[in-house]
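The structure is given below, and queries will be raised subsequently.
All protein chains but one are shown at their positions in the complex.
Naming follows writing order (A, B and C), and every chain is counted from residue 1.
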Amino acid sequence: MNSPAGQPAFISAAKFDTLDLRAALVQSGAGAVVVFEGVVRDHHAGRAVVGLEYSAFEPLAQSGWLQLCDRATREHEISRVVGRHRVGALEIGDCAVWVGVAAAHRSAAFAACEWLIAAIKAELPVWKFERYADGPGAWRHEASPGGPAAAPTMQV
Amino acid sequence: MNSPAGQPAFISAAKFDTLDLRAALVQSGAGAVVVFEGVVRDHHAGRAVVGLEYSAFEPLAQSGWLQLCDRATREHEISRVVGRHRVGALEIGDCAVWVGVAAAHRSAAFAACEWLIAAIKAELPVWKFERYADGPGAWRHEASPGGPAAAPTMQV
Amino acid sequence: MSVRVLYFARMAEVAGRAQETIAAVPATAAELHALLDKAHDFGFDRGALRVAVNDKLVDWDAPLRDGDEVALIPPVSGG
Partner (left out) sequence: MSVRVLYFARMAEVAGRAQETIAAVPATAAELHALLDKAHDFGFDRGALRVAVNDKLVDWDAPLRDGDEVALIPPVSGG
């Protein structure tokens, strides 16, 4: 599924094929690949979580993601970025977000990957709904809004 | 293939099944997974590389790897570490080294993963032989020897 | 003369809908927000929200035009 701009869609309702995502990075010819995966856990703040749902404002998530990729590529010596975020109902153990960076040297790949996941969590219009074992579910709204400048220093 | 201590072998002559390596991390129940992959490039220092060979002193690579895992687990809040290094003949694009860390929080996973790959490259008895397109191959011996204390600050 | 409004997450839950059409065109995004917050009492300070018009983030004083699609973006929780 591609966005109108021909870029792969950042938001995906389908489970990721992580081998497929990884292949795009390895094929770039870079020597260092760093991948972050956010995995659905079975608890949050001491409460048992039975499942999650994510929703997104897709047009803005897509354009925001492309801006983050541009900025990461300007500020780090990296050769390729691949990212995807699930929406819809997720189960415990599902991959919610996948961010991979390929670079000639590993320090740039690590730095860009860590910056990108912080920026995704701080900025992109995606929301999590947690379904609890012991009561009704809830939307989470922890992150503060902020422009791209705020993202690198935020720990969300 | 397991080492005598019952730990999976760090050194592997076979191609990695990266899905399999990843599964062990995701199954740990941690929310954040960070993976580093070192991929064989087609050049080094401006020369075309047609292939690589790695050799290792396996008993010491295995015991050294377990020590690095212990240290990473003591110094970072992480829940699982998986690592593997290829030996034998590798082709361009093959994964030479794979290091994955699972943790409750991503900052610990990033820090431990970056420390581990630096320590692997600085310390473990593994050697790379590069086969060049334009002449005979050569063993590489860049890294300085050093105890574990030297590893975190080294950029190899 | 109308604008379409998009709600997400808890704001959609509170409003009981993911979108609605307002049969008026307030002068700015801020005026539209004031109107909607009075109607729905979303429970977010405006300073915690962002606003997009026709898929682009804008300032609250951005003028609105007939047919605009306005998205109110509460604090995010992806990843």
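Here, a contact is a pair of C-beta atoms (placed from the backbone, for glycine too) under 8 Å apart; a residue touches a chain by one contact, two chains touch by 3 or more.
Computed from a predicted model, the values in this text were never measured in an experiment.
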| task | Would you list the chains present here that the left-out chain is in contact with? | result | B
| query | Mind pulling the chain B residues that touch the left-out chain? | reply | 38, 54-57, 59-60, 63, 85, 96-97, 117, 120-129, 139-145, 156
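Everything that follows uses one rule, which is that only the chains that are shown with their structure count from here on.
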| request: Would you pick out the chains that touch chain A and also touch chain C? | output: none
| request: Taking all protein C-alpha atoms shown, work out their mean, then name the chain whose own C-alpha mean is nearest to it. | output: A
| Euclidean distance of C-alpha centroids - chain A vs chain B, Å | 25
| task | Could you give the separation in Å between the centres of chain B and chain C, each centre being the mean of its C-alpha atoms? | result | 49
| query | Which residues does chain B have that touch at least 2 chains other than itself? | reply | none
| request: Give the residues of chain C that touch two or more other chains, as numbers and ranges in rising order. | output: none
